[in-house]
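Excluded from the complex is one protein chain; the other protein chains are retained at their positions.
Presenting chain A:
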Amino acid sequence: MAASSAVLSMSKLLKPIWGRQLANSAKIYGATLTSHREKSSSYVSDYPPPAKYGGRHTVTLIPGDGIGPELLNHVRELFRFSCVPVDFEVVNVNSSLTTEDDIDNAITAIRRNGVALKGNIETNHTMPPAHKSRNNLLRTSLDLYANVMHCQSLPGVQTRHKNIDIMIIRENTEGEYSSLEHESVSGVVECLKIITRNNSLRIAEYAFKLAREKGRRRVTAVHKANIMKLGDGLFLQCCREVASGYPDITFDSMIVDNTTMQLVSKPEQFDVMVMPNLYGNVVSNVCAGLVGGPGLVPGANYGRDYAVFETATRNTGKSIANRNIANPTAMLLASCMMLDHLKLYDYATMIRNAVLSTMNVTRLHTADIGGQGTTSEVVQSIMRNIQSKGPLTTEL
């Protein structure tokens, strides 16, 4: 007791001697401290700093099953060719194992790197219910709450409908995909669909912010609130609340069965659509089919801290795997979305233009859109296109 009071009185005596020096150093430290604080607060509004070292980014790559591995190999080949400063950390997930170690490793890798590019992991639905869908596990663990898909009619692809330009924002974590099921009595199974206010507000906020950023005029909420009055009613109410904060954007709602009917007859009327999980699945697949098929549309899953890019319709494509006939467009456009996310805009634009010009100008199509080309031919054509427009060759 006495000793501590003695120390205190000593420090009081020493203060004027040490004080100035300490004060000076405190000022310096204080200055750096505050500047650190300012820097860290600016990260709160952006994503956490990406895994970037020496100017090169590290991105997790999950090959998946079916056509995933071969398409992602093409992506890596193209990135190497175009000198994109991205290194891939490959994490394999074996879908036939029952332990969750593989998918846990993948999730840890994505947490480490912040960004991932993945193929679809197959779910064997004859396995017992405890064996959850790996893709679903990934989405819910990383809280990737928004699935964004942009469907656009491509001039080089022959489709029944023209002038389609729809952005679909789908709630990605709850709804019918909660995987909460039980058999209360033998022969009677109950499956729970969960809708929460927080998640509905979050996805509506995301949809309206994205619509404003992209200069869109109208947001349509898709629901079935006439039947599921409480569940979808809550979703619709949250959308309306958020809509009131964006008076420059028109908001309307449509029941899901009417929506699908309108989509196959007059898809030009839709602009931005926001919806819960299962309707999102249906509507996104219908729209992908309208613009030309699953090989053309990329999709992105955004969370607060992480982003995972893949094809929009999430097909494994088992029947066309390893035959060199898959369409690489969707995966390549997804990798361009990833480059945009990493702020490597120039590389993204370069690859995207090359892909779209192969699709629309050269018209080298794979079998799914009615052409004769193989996957490697399409990728070679894209590489030739990049080379001919590159900085070293334009002066020639």
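Everything below uses one rule, namely that a contact is a pair of C-beta atoms (placed from the backbone, for glycine too) under 8 Å apart; a residue touches a chain by one contact, two chains touch by 3 or more; residues count from 1.
We take it that contacts and distances are computed from a predicted model.
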item	value
Hidden chain of the complex, named as in its UniProt record, picked from "Isocitrate dehydrogenase [NAD] subunit, mitochondrial", "Adrenodoxin-like", "Glyoxylate/hydroxypyruvate reductase A HPR2" or "Ribonucleases P/MRP protein subunit POP1"	"Isocitrate dehydrogenase [NAD] subunit, mitochondrial"
Identified contact with the non-displayed chain, of A:T58, A:N113 or A:S133	A:S133
Contact with the hidden chain (one of A:M228, A:I249, A:A321 or A:L364)	A:M228
Given A:Y177, A:F251 or A:F270, the one touching the chain that is not displayed	A:Y177
In chain A, positions touching the absent partner	123, 125, 127-129, 131, 133, 136, 160-161, 176-177, 179, 181-183, 187-198, 224, 227-231, 234, 256-258, 260-265, 278-279, 281-282, 284-286, 288-290, 293-294, 313-315
